[in-house]
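A single protein chain has been omitted from the complex, and every remaining protein chain is retained in its original position.
Chain lettering (A and B) follows the sequence in which the chains are written, and residue indices restart at 1 in each chain.
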Amino acid sequence: MTDQAVISPVNMRAPKSHAWWNAVNAWLLLLPAAVLLVAFTHYPILATIKHSFFIAKRNGTQAFVGFDNYQAMFQDPIFWKALVNNIWFALGTVPTSIALALLMALWVNRNMRGRGFLRLAFFTPTVLPMIAVANIWLFFYTPDYGLLDQLRGLFGLPGWNWLGDPRTVMGCLIVMVIWKEAGFFMIFYLAALQQLSPDLEEAAAMEGAGRWTIFRRITFPLLMPTTLFVAINAVINSFKLVDHLVIMTKGGPSNASTLLLYYIYEVAFTFQDSAYAATLTVVLLVILSTLALIKFGYLDRRIHYQ
Amino acid sequence: MKAFGQTILGGALAALLLSAHPAAAVDLTMYYPVAVGGPVTKIIDDMVGRFEKLNPDIKVTAVYAGNYTDTMTKAMTAMKGGQPPQLSVLLSTDVFTLMDENAIVPFDGLVADKSWFKDFYPAFMANGQIDGKTWSIPFQRSTIVLYWNKDAFKDAGLDPEKAPASWDEMIAMGKKLIKKDASGNVTRWGVEIPTTGYAYWMLQALAIENRQRLMNEAGTEVHLTAPKTVAALDYWVDLSRKENVMPPGSIDWATLRSDFLEGKTAMMWHTTGNLTAVKDGAKFNFGVAILPAKEQRGSPTGGGSFYIFKSATPEQQKAAVTFIQWMTAPEQAAEWSIKTGYVAVSPAAYKTKAMEDYAKGFPAATVARDQLEYAVPELSVHDNGRIYKFVNDAVQSAVTGTQKPEAALAEAQAQSDRVLKAYK
Partner (left out) sequence: MNRRTHPIELVAAWLLALIWLAPLAYAFWSALHPAAYATSFSLSAPWTLENFSRAWSQAPFGRYYLNTIMLVGMVLAGQLVLSTLAAYAFARFKFKGSGIAFALVLLQLMIVPDVLIVENYRAISALGLLDTIPAIALPYLASAFAIFLLRQTFKSIPQELVDAARVEGAGPLQVLWRVYVPLARPTYIAFALVSVSYHWNNFLWPLIVTNSVGSRPLTVGLAVFGAPETGVDWSIISAATVMTMAPLLIAFLLFQRQFVQSFMRAGIR
């Protein structure tokens, strides 16, 4: 968006008392939002860090244990499995969803027949709740009478325990999440594509450049800001999205599909170990903060939005 | 004399007024789990409704909270959040964790006549009696039984009335029951033992049949790396990996029943709590048998019991006891068993007319109860939720081939030791 108006702050050329009155007004306006933000974002972050250094004793008090929780965490094979799984999950979902999203956006942007239908088909999964998606895909993956195995049966292949086999469970979940997310990212690419000036493409076409060359040399580089933006969002999502685990695999078999946030949920609410859960949450916070720094500190500075 | 008479009159009047005043209704909230098929929530709602009619001064809100793990999570979370239920149905083995969390009260102080405890099957009371006090009353209790498809047996040339009595027989019969289609894919397996949900329970059955206990009485030790435990898991893994009578990979607790009903497997190990659901859904003749033996017959008991929470007021606790006594009375226990397949919790229940008639027409209804002779208490330790997860993970690792049974159990043992150390 172009910032056309010159912003004249309300207190320009005003005497000092005006500035003070201004600040008071501003803070009053901010107050409701600030209170809630501090209560449910900033304070919990600090409290989590604090609680990771304590354990809860059975008689209700807290005992300071320094880095003990962290030591236990580094020795916990399930923690490492969850972390590694999450990284694989991100690697599996992000590039593929972005590539598909870009492809979909390019198609929808062209003047193809049935364009509206395409857009509808690709975007619909975005408005569905993850729980509903999980239910539907759970059926797909059911051994033998699930849809996927029925298709395989048509080819004479035997049934397969998709979600029950540690080797295939992650792949299956990744496919499902790509299905859910690609349409959402398509929208960002659509927005960006519609802002591209068609002159560039026409000029290149007039000089005899093929479609693929145009895409590779012009379109894609111009879409780079969007790609990076979508990538960051996708990676953050891959750490936040665990709804499907609750009803599909519960992290199994044997932690083959568990993710960090799901493990946190298990430790906090099934095992009632809130100190260890806080420790695990700190790891998650570190990951998200790093991504935040990359986004705001580095990327946003290099990319100038108009 | 006149003063005395006046006092009597006054007292009588007061008593009359007080008794005519209806007692304020006591409100009880109860969380309960469902881990078996069938319209269980409807059955519970119906029974609760009838109880409320008989006891208009007690109101019970029964909240279905998911499976056993979910229900325990909900109850604990609610308690720590300051809004605990007054009573709940939770795993009989949650008792140590509940005691550690200071969540429950023993029944001893709440009943006038403690001989009520002796009405129940001792095998079911065992898990809940600790340090001489009774902390839970059995409600939906079970043992694992072997369901077998009689029509499939006949089809395979086996005697349809005889279920396998030993581990070796189960393998031999299983092999005969395998049916393949034209392209060599198996369409009917011999046996299925579930590996999700409550894998530790199944492992305990195999271990006890191998004459190996999985825990000590105090609930502070587990014996996962004992050679006989490893042998039990070896047998389980071999069923699919060596003998090929069981499908490879993870077998889901929930869909196992449909697998059996659709004929995908000829035998299955499952809770007796599924009995009525199987009976209603089976389009073939089936039988129910005690689990096969290795060195002895055996099965752990399972299922849920009533607990009363400490945070309930004395009035609520008394009302909860009234409710529990009604729900576990012989008539209701029999009704519950007939409608679900769970074992009725008292011998008296089996002597009610309803149950005797039912068992006459459907002998399978008493098999799980007959197995009580060989039953042992379910794996019960402190912080049981976590220990169950370690054992479940080990079983799943072994069955899916990710780890060898010995290594998987060793890892589970190490993790359990670390957690249980705090309770020794």
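Operating definition for what follows: a contact is a pair of C-beta atoms (placed from the backbone, for glycine too) under 8 Å apart; a residue touches a chain by one contact, two chains touch by 3 or more.
On a predicted model such as this, the values are computed, not experimentally measured, just so you know.
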item	value
Displayed chains contacting the withheld chain	A, B
Residue of A:W137, A:W160 or A:F271 in touch with the missing chain, whole complex considered	A:W137
Residue in contact with the excluded chain [from A:Y70, A:W88 or A:W107]	A:W107
Positions on chain A contacted by the hidden chain, ascending	1-11, 19, 22-23, 25-27, 29-30, 32-37, 39-45, 47-48, 51, 104, 107, 109-114, 116-133, 135-137, 139-140, 145, 147, 150, 179, 183-184, 187-188, 190-191, 198, 201, 229, 236, 239-240, 242-243, 246-247, 261, 264-265, 268-269, 274, 277-278, 281, 284-285, 288-289, 291-292, 295-296, 305
Interface residues of chain B (partner: the chain not displayed)	31, 34-41, 61, 63-67, 70, 74, 77-78, 80-83, 197, 252-255, 257-258, 274, 277
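Everything that follows uses one rule, which is that only the chains that are shown with their structure count from here on.
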item	value
For chain A paired with chain B, centre-to-centre distance based on mean C-alpha positions, whole Å	40
Interface residues, chain B side, partner chain A - complex	69, 72-73, 76-77, 80, 100-101, 183, 185-186, 195-196, 247-252, 255, 262, 264, 383, 385-386, 389, 392-394, 396-397, 400, 402, 411
For the chain A and chain B complex, residues of the former touching the latter	58, 77-78, 142-145, 156, 158-159, 161, 163-166, 250, 252-256, 266, 269-272
